[in-house]
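Inspection log for the structure reproduced underneath, given as structure tokens.
Part of the complex only, each chain left as placed.
Labels run A and B following the written order; every chain starts at residue 1.
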Amino acid sequence: MKNTFGSSVTMTLFGESHGSEIGVVLDGVAPGLLIDEDFIRSQLYLRRPHGKISTARVEDDPFRIVSGVFEGRTTGTPICILIPNTNTRSGDYSKGLPRPGHADYTAECKYHGYQDYRGGGHFSGRLTAPIVAAGAIALMMLRKNGIEIGTHIKTLAGIEDRPFGHLQTDIELLGDALFPVLRESSALAMQQAIEQAAQDGDSVGGVLETAVIGMPCGVGEPWFDTVEGVLSHALFSIPAVKGVEFGEGFAFADMRGSEANDGLRAVGGKVVTTTNHNGGINGGITNGMPILFRCAVKPTPSIFCEQDSVNLQTMQNETLTLKGRHDPAIIHRARVVVDSITALVLWDFLAQRFGTDFADID
Amino acid sequence: MKNTFGSSVTMTLFGESHGSEIGVVLDGVAPGLLIDEDFIRSQLYLRRPHGKISTARVEDDPFRIVSGVFEGRTTGTPICILIPNTNTRSGDYSKGLPRPGHADYTAECKYHGYQDYRGGGHFSGRLTAPIVAAGAIALMMLRKNGIEIGTHIKTLAGIEDRPFGHLQTDIELLGDALFPVLRESSALAMQQAIEQAAQDGDSVGGVLETAVIGMPCGVGEPWFDTVEGVLSHALFSIPAVKGVEFGEGFAFADMRGSEANDGLRAVGGKVVTTTNHNGGINGGITNGMPILFRCAVKPTPSIFCEQDSVNLQTMQNETLTLKGRHDPAIIHRARVVVDSITALVLWDFLAQRFGTDFADID
């Protein structure tokens, strides 16, 4: 499977940055779910560039649900969502010189030069828009079943947000914030760092941190289809994500077992852990505690400094100076993609475990 | 798919810690590959506990190839490898009290109490032995095609190994070292830290770092089946792995694009990058440079301190003090599992891209 992901709930992605439309087919959806198109719209709005800290290529994303929804509810058959590409400037792109940090050169290797190179073609971050549209449906489904997801920028250019506190409250707080940070002073400092990078023709990266509450215990598989494995598989789809860690993640390296283990306690007839260093997952399977993970997001590779490249026609070394409209940071826009991917993966796990009709849809 | 992984080359895992045998079925192998059973044996030897820094449960792993090999060569049909369990002490385990940091409680949730709880059952690290046996075959196949893999302990209990230098040399150096570290003084310090933890009835974690050389460019898929995504999916199968990062990984968070991008240069008619911050992968696809990644390994959860647990029959809080034979660290034993998983995943990518007979087997 190349552009299809999932087992019971699957997503198939298609399109290029400068084609007529991009889109997704979401299959395996339980029938009868009420589709709130405004919520899809608001999620796409979160992904869209806003203000000085983002690219000037702003598109309205007037998506169309082509199939799988009838009289406002899912039918159970594949949902195809189309989003037109409107604001394209293909003239900004030429084929000869691959951009460092992008997929231009690897696409050339894989597709022997037949790839649509304009705007990154199929590799463009633009294709996260249909993922967000599909993810919005997944989020609706999970919410109806008491599962909530929230992501904040934990670090950006060395600036830290405050840690997650009361998760329910923090997830609400993040809600539809265009710049998803828990502490306002951190948000301001981060935005300044982005603007500074933009002025320098440069870009910044960071770390996104995600919390999921309400997942039942006993979901996931031992060995190959662990919750960590499948989630990371999908999260690495997000352009610029280069690391994924669960619970303490890389910080486990300096801990001892006595610090890392989460003790178990019975509270109100339910088993909980006294700490949550393992991020809600043991042996690949949910333990009923919040799922916690972080994604490393590399700085946007589209920068305006002079860079080394190779003319693939002549095989001569050349220097490349980008034109066009680019993001000095995409991490704030990537958070809704992380939420979407997470929702789709968890929904798929639930449907595999409890059946395609598992959900309480009303 | 639950205990099966892969697309063209697949691995199916089965068994429990205290069952009669554990094993793996490896399918999709090109026919005609000469099987070196001694190499399988030597890889299993690397996984086995040795000395004071490991568990006293040592097993000989006298594997048997039940199918798929005829007259010393692969036939192209499924290879089943069986490894008997011999040195089991089931009396050390009881069902009532789930061990913190282990899968005992999540297994109870998922399997409603029907799981084989002895020694962790199906979740036992013991099941990495068949993965190593299958991985040895993958490593043989990759070597015949010029691809080499090496892993060292980058960090353990705050002690750092030296970074990778000349990769070919370092991979050879790591070869069949029982404690895979590049700088001898680091190795000694790390081993002391493990022994100290053992004396304290405690355990330590660390970070494994892996390099792959010789992979052709143009392998992997955009979006869902990126090399990062599929590799991390499989790597999270390794018990105790809680984070995976590629290239600079989480360090990207504090870099700017101008530092993170890898410039391109033509060298001898081939395109290379001037740095390798992206770890050999752009847009999910190999660029021909070495693949570099790191796995966070949490401290072994089996420790001898008193821990909080819940009696699942009575739902009363109790304290748990482990008996039995346990590892104060498994990171040095985990490296051969990382190499094995990596080899299996890359082989599968190559077989999907170039066909089941892609390999030069002679």
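By our rule, a contact is a pair of C-beta atoms (placed from the backbone, for glycine too) under 8 Å apart; a residue touches a chain by one contact, two chains touch by 3 or more.
As the structure is a prediction and not an experimental result, all values here were calculated from the model.
Engineer: So we've got 2 copies placed here, but how many does the whole thing have in this file?
Structural biologist: Number of identical chains in the whole complex: 4.
Here, only the chains that are shown with their structure count from here on.
Engineer: Go ahead and note the Å separation of the Cα centroids belonging to chain A and chain B.
Structural biologist: That pair's centroid distance is 27 Å.
Engineer: Could you pull out which chain A residues touch chain B in their complex?
Structural biologist: 1-5, 7, 13, 98, 100-103, 105-107, 109-110, 122-123, 127, 155-158, 197, 200, 202-207, 217-226, 228-230, 232-237, 239, 241-266, 269, 271, 273-274, 278-279, 281-288, 294, 296-303, 305, 307-310, 312, 315-317
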